[in-house]
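With one protein chain held back, the other chains of the complex are shown just where they sit.
For reference, chains read A and B in written order, and residue numbers begin at 1 within each chain.
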Amino acid sequence: MASESTTAHPFEDAPNHVTPTVIHDPILTKTDFKRVGTRPLRPDGLDKVTGRARYGADFNLPGQLVGLVLRSPHAHAKIKKIDTSKAEKLAGVKAVVTAADMPDHTGGDQSMYDILENCMARGVAKYDGHAVAAVAAIDAATARAALKLIKIDYEVLPHVTDVDEAVKPNAPLVNPKLFTEGVEPKPKKASNIAKRTEFGHGDVDAGFKEADVIVERSFRTEQTHQGYIEPHACVASVSPDGTGELWVCTQGHFVYRNHCAMLLGMDVSKLRVTSSEIGGGFGGKTHVWAEPVALALSRKANRPVKLTMTRDEVFRASGPTSATSIDIRIGARKDGTIVAADATLRFTCGPYYGMWAELGAMTAFACYDLKNVRTVGYEVLVNRPKTAAYRAPSAPMAAFAVESVVDELAHKIGMNEVDFRIKNAAKQGTKASYGPVYGPIGIGATLEAAKKHPHMKAPLGKNQGRGMACGFWFNFGGQTCTDINIGPDGSVTLTVGTVDVGGSRASLALCVAEELGVPYESVKCLVADTGTLGHNDMTDGSRGTFSSSMAGIFAARNAVTVLRERAAKMWEISVEDVTWEDGHAKAVGSKYGNLAPLSLKEIAAAAGNTGGPIAGHSEIVADGAGVSFATHIADVEVDPETGRSKIVRYTVIQDAGKAVHPTYVEGQYQGGAAQGIGWALNEEYIYGKDGRLQNPGFLDYRIPVCSDLPMIDTQILEIPNPNHPYGVRGVGETSIVPPLAAIANAMSNAFGVRMTHVPMSPPRVLKALEAAKRA
Amino acid sequence: MAVLVTTTINGDRVEFACEPNEPLLDVLRNRLGLSGAKEGCGTGDCGACSVQVDGRVVCSCLVLGVEAEGREIETVEGLAQGTELHPLQSKFLEHAALQCGVCTPGFLMAAKALLEKNPNPTEEEIRFGLAGNLCRCTGYDKIVRAVQDAAKVMRG
Partner (left out) sequence: MQYEAPETTKAAVGLLAKAKGSAYVLAGGSDLLVRMKGGFVEPDLVVDIKRIKPMREVKKTASGFTIGAAVSCAELNENKALIKAWPGVVEAAGLIGSKQVQSRCTVVGNLCNASPAADSVPALVAAGAKAVIQGPKGKRKVAVEDVPVGPGRNSLKKGELIEAIELPARKGKSGDAYLRFIPRTEMDIAVVSAGVSLTLGEKGVIKDARVALGAVAPTVRLVKEAAKAIIGTKLDEAALEKLGKAASAACSPIDDKRGTIEFRTKVAAVLAKRAAQIAYKRAGGK
């Protein structure tokens, strides 16, 4: 199974980097900042407001063809025969590709084989939208005509798309060779449950016996999509000599390179991948979908191929998040102490194993200090597209269920929901439900801030309710490689390998400017292609700014060592007598009293005579990503006659460790909250009885529009992460975790209805309101 | 068969040939090198391809290239006057009203059309005026503030 793989875990960084919360060797050195914490303009901004920025589809190569993919209209079907002969004969068609053109180079690596099969069906189409063939032609019209000429003989198989249906004993099997992992004895019968995982400590059954009040509920959440506005797009060019180039919108071009090279049977070093500006990813661009197909088409045609997905393809055939079914049971004493907590989580993975329920099981109770806790996750295969990460993957659904029950429990005990949470909040030294012991963390601080926030005391209008909820995300670190090169004029090029998804180029330049003691404006941050730097893990798990700033600071420190050496040479003194302060080399000691400090610019200008170009380099595994917590407050107004909800006020309070660029941190808080609100109220994949996706477009997959939302207030707390030189924690993901429960709790407080099914769309809310009225 | 079309884009006379069923968006991006307008959906649901035709904001994915004959088209590439940014462009930068930026050209064109009709819009008018433009990064907060601020500057 995939868990044995080291090259392509379904969630690339997760196994290595979700747990390092124990502080072994604190490296925090800095608390007084001159540049970090200011709000300069982003370096990529001008190109983005003038239309010059180049995204995935904004790049072209000479002689480029148009690639298109033919997709299965069936949820589950055996592919008996593919006849591409007519398409191949059509004038203007330069290549037709099927699974036969993409031989298996994965060498027994199951998770890479799953990726290969997901990119192009091999004998069986496993979901509506699964790629079955592709063409490259001189223009889009010819390519479209060619797709119509491909004849496929399908044998439709029974399918299952619903999470609860899929775990039933007689459900149609998505993969008849799949036996549940993680259970003893090993099952003899195949099932749709790929893996069982369990976390926790203490004695849960004994704990419940101590409880005065127990609340037990089941929840469901529907599948959502990241909904980035830019569809996947790439330009692939493979030459007969086995070298290739790929221009692509991705969150991780090094990982794309590694995966594509393996799937195509190429040498990693011979495939150069350049990441374009990325028009949103939120986890959805951490995985290859059509890129290997574009490379295969280019290789066969011996011409560059541009392949862009339509919005319909993005919804049907990229990676949405899981649909879930979750059971929660929490018990507390009358004094408000939680004595036991138990969760069973079933998460859909699409047709291939992923660690989605596992992440849900790990995050579910992470906010609380619990003596007795158990979480069990089941990875469930269904005939839906392969699940991918979506911003704090799996945490929002788990938090929806847990935070709903926590609120209900608080009220049953007769405690205020904030005080109840404060009483049970995890703190430094708490053993987390998923294993590690926390260092300094911010859950308590965000709750205290919420309690004091004016929002909590503001009056509510008619049909309005207020709710709150907490959220957690691990934050990742991982492999990172960074260069600093100082130009002859003293300006600085910072070259990083983490894709900028939210303004990290500005934040990273701030950190390096801080460390070198030079103005922000003199540091230019670039995202390098894969030929320029060593491997970098993806921008996922909120690791971009955390890990590349750590590597950038270390690279700057290495550059400072060189700068000091050069200054020593210029002064002809010992390097031990040279320090670096505020962008200048200074000679230490009274004997050097008449030596004026040398600026970085002066040292750079002399570099040709003191040993050549000045650079700093750093390659690290950025361990010690500080965990992240947030508390949200939501005011919701519901039309009692139609069930329609409107968010009238919203506040995000979150720990940033250290906010490098506070405006961009706010942007992350607001953006995550908006996605969570959309998830809570209207977003969902709707499948028909035929197993086909009914709403693959922005018309009926309803992400929030501008008029749906209020201003989103933010409060940034700074509880430094001792494992980062500046105290930085990732900030990108936690903000999507609390909204589902915060809104459900608001509805409960306003109308006394407990919503257990997300999205809380008008028909569901109206039904609940009427049921409550009858009761 | 391709049709020859003569039109005006950002004040310049432009001639192009396109297929009769080809959307204006494809003409701009693939034939004229104006890739500021983006295809987010191709069905008029996201607004990323917004341009102005004869002074009205439209989704260029829902206009045929051949319809451009004799019309005046404005795209994001025509917003700045030389090196001087349009106030909306400056304010979007200043307020961090963009993250990934792929929706930004569409928002700028829609906001320009909004402020031309209504120089002093309320927050609600801005939110409804921009409801045809999807942004998935910002939660719209900073976009609304940028438009409010730009409106103030433009009113003088």
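The rule is short, and it goes like this: contacts are C-beta pairs under 8 Å (C-beta built on N, C-alpha and C of every residue); 3 or more make two chains touch, one makes a residue touch a chain.
Please read all numbers here as calculations on a predicted model, not as lab measurements.
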Displayed chains contacting the withheld chain: A, B
Option from A:237, A:251 or A:682 whose C-beta touches the chain left out: A:682
Candidate in contact with the missing chain, chosen from A:52, A:524, A:557 or A:644: A:644
Contacts of subunit A with the absent chain, listed as residue ranges: 144, 312, 641-644, 646, 681-682, 686, 694-695, 698-700, 702, 704-705, 707-708, 761-763, 766-767
Residues of subunit B in contact with the chain not shown: 3, 19-21, 23, 42-45, 47, 50, 53, 56-59, 61-64, 66-67, 69, 110, 113-114, 128-133
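The working rule: only the chains that are shown with their structure count from here on.
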Euclidean distance of C-alpha centroids - subunit A vs subunit B, Å: 30
Residue ranges of subunit B in contact with subunit A within the complex: 19, 26, 29, 34-43, 45-46, 48, 75-77, 79-80, 85, 89, 92-94, 96, 98-105, 108, 123-124, 126-128, 130-145
Sites on subunit A touched by subunit B in the complex: 39, 41-42, 44-55, 57-58, 140-141, 226-231, 277-282, 308, 310-311, 501-503, 663-664, 666-667, 670-675, 697-699, 703-707, 709, 711-712
